[in-house]
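A single protein chain has been removed from this complex, and every other one stays in its place.
Each chain carries a letter (A and B) given by its place in the written order, and its residues are counted from 1.
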Amino acid sequence: MKTLHYRELWCSSPRYWGGLAFLGVIILIGLVAAFYMEHSGHYVTGMTNQIVWGLPHVFAIFLIVAASGALNVASIGSVFGGPMYKPLGPFSSLLAIGLLAGGLMVLVLDLGRADRLIVAMTNFNFKSIFTWNIFLYSGFFVIVGVYLWTMMDRKVEKFKRPVGFAAFFWRLILTTGTGSIFGFLVAREAYDAAVLAPMFIIMSFSYGLAFFILTLMSAFWWADRTLGDVRLAKLKNLLGVFVGSVLYFALVYHITNLYITQHHGVEGFILLNGGVYTSMFWIGQVLIGGVIPLFLLYSPAFATSRLAIASASILVLLGGFFQVYVIVIGGQAFPMNLFPGKEVLESSFFDGQIASYIPTMPEALLGIAGIAVAMTLVAVGARMLRVLPETLEDPEDECA
Amino acid sequence: MRSSTGIKQLTALLLGGLLLVLSTAGLSESAVTKGSKAAEMDACVAPTDEMRRNHMDYLQHDRDLTVHKGVRNVTNSLAECVDCHAAKDENGQAIPVDAPGQFCAGCHEYVAVSLACFQCHRKTPEDKSSALESEPTGGKLGLLLDAGKQPTLTPAELDQLHARILED
Partner (left out) sequence: MSKSVDQPEMNRREFLGKTVVAATAATVAPGVLLTVANANSEQQGVSSDVRWGMLIDTNKCADGCSACVDACNKENGIDLQQKPEGHSDEMWEQQRVQWIRKVKLQDKQTGEQTNLPLMCQHCEFPPCVDVCPTGASFKRADGIVMVDRHICIGCRYCMMACPYKARSFIHEEVANQLANAPRGKGCVESCNLCAHRIDDGGTTTACQDACASKGHNAILFGDLKDPNSAISKVLKEKSSRQIRADLELNTGVRYTNV
């Protein structure tokens, strides 16, 4: 096997700086939007006392979940010893760091008192899953950073496996933590399910890999480097398995709920009569995020089509976004059942009513800026660090 | 101003504290706003120099006492700062203490320290006669509410004790 050379991503200046400038503008617009929301107060958003977490949280959770999944490729390479994945490890770590940073930025900038971030870093309530997550997220940056170092520096290469193991377990805990933010909310019928935590892990596998495939393909296209078909086919097959698993978990989640009479209301809402949430579930999550990608990934007609792989990845991300939206917003929109057996005739606080939520432009701009932050970090990181091999041509002596 | 970060505030506070020390010498005794209740009084709950330097810590200390322990009769109560230090305009209406040039804002602007208190707290003295008709409590202290136990200190007495310690 040929030796691999890692080199900084290089492409012509206008192409690179043009791309960066584009991302920069998106980030700037997002920051302006965040300042506007922060300055006026949240009344300018679609969020209310009924839908307390809105579009920014959908973006943030989506990115954070994808971040831990993006690390998967590195884990397969160094922890589970997959030779085809090994050269992709450093880039996968970089992407994980970038996605997490983008997600956290969105989360933090949506706080009612974002100026008090230092309070969140100095006052802890260790019973809160949010507090655990503060440590899980900062720990993730450190561990993945060290992991990246061990993959790039021969002098510390001997630590690669233990650090890789640590990173792998850390990311499992991190996604469990993110899933638990919802899973432990006993009050709301849509969330009170332990299966949410493992479901978030499998969701992270799927979104993270889709992000990885897309960024890898664009990076190689950007720098005119060669990406072999066999390697891409491996990633593609893996994505197919993950997409299928996400569908399976969604099935288990809903079937479990359907067994519980108490939860019939919320299930009917999501699956049958929830209007926009029902469409998002069936068309967004199941069709766009599941069935079509599976077809694109497994149909022999598209066996080596890069367009099919890229489209499938994009659809997986879109579907994933809808899935998080249905979980976060749909779960809040369905009214809590405070008085079983009773119907609410009147309430000034909308008890017993399905809450409406219409996201506003600033919220969306902030969320999109989060994705741009992730992509910027990856673009800058790949340019400055040797995370990508010069070529990923298919090895001649190895068959997939 | 209102959305400055915590770190900014911290630096600003440190810097402000330093500036305050440097500037105390230059400020005359009449830094109190004319036309406020404080202008007619000899001293605050502690000597002026000390208040200038430490009021934020006194306030923070007593705020935790009030919010978490329910002790409302504290020496360093923000509401009382406002009661005493708010000036009145020509119509006899109280001017907010965080209005430009007023007692709190005048100094805070000068030292560039964010005046975060009044993002949530009332900025003018409250007209107690109309707003609140709470139970006559005989000025019982929150800490002595246990049934059957009589309060042994009136708030005024405790205030005096606080003041005495501060003078030490």
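Note that in this section contacts are C-beta pairs under 8 Å (C-beta built on N, C-alpha and C of every residue); 3 or more make two chains touch, one makes a residue touch a chain.
As the structure is a computational prediction, the values presented were derived from the model and not from experiment.
K.L.:
Identify the residue among A:F124, A:F169, A:W221 or A:Y248 that touches the chain left out of the display.
P.N.:
The single option touching the absent chain is A:F124.
K.L.:
From the listed residues A:Q50, A:S218 or A:T391, report the one that touches the chain absent from this view.
P.N.:
For the chain that is not drawn, the touching residue is A:Q50.
K.L.:
Which of A:M152, A:V230 or A:V344 touches the chain that is not shown?
P.N.:
A:V344
K.L.:
In the full complex, which residues of chain B touch the absent chain?
P.N.:
6, 9-10, 13-14, 16-18, 21, 50, 53-54, 56-57, 60-61, 63, 65-72, 79, 82, 119-122, 126, 131-132, 134-135, 137-138, 140, 142-147, 149-153, 157-158, 161-162, 164-165, 168
K.L.:
In the whole complex, what residues of chain A lie against the chain that is missing from view?
P.N.:
Chain A touches the missing chain through residues 38, 40-43, 47-50, 52-53, 111-114, 116-120, 122-125, 127-131, 134, 181, 184-188, 332, 336, 338-339, 341-351, 355.
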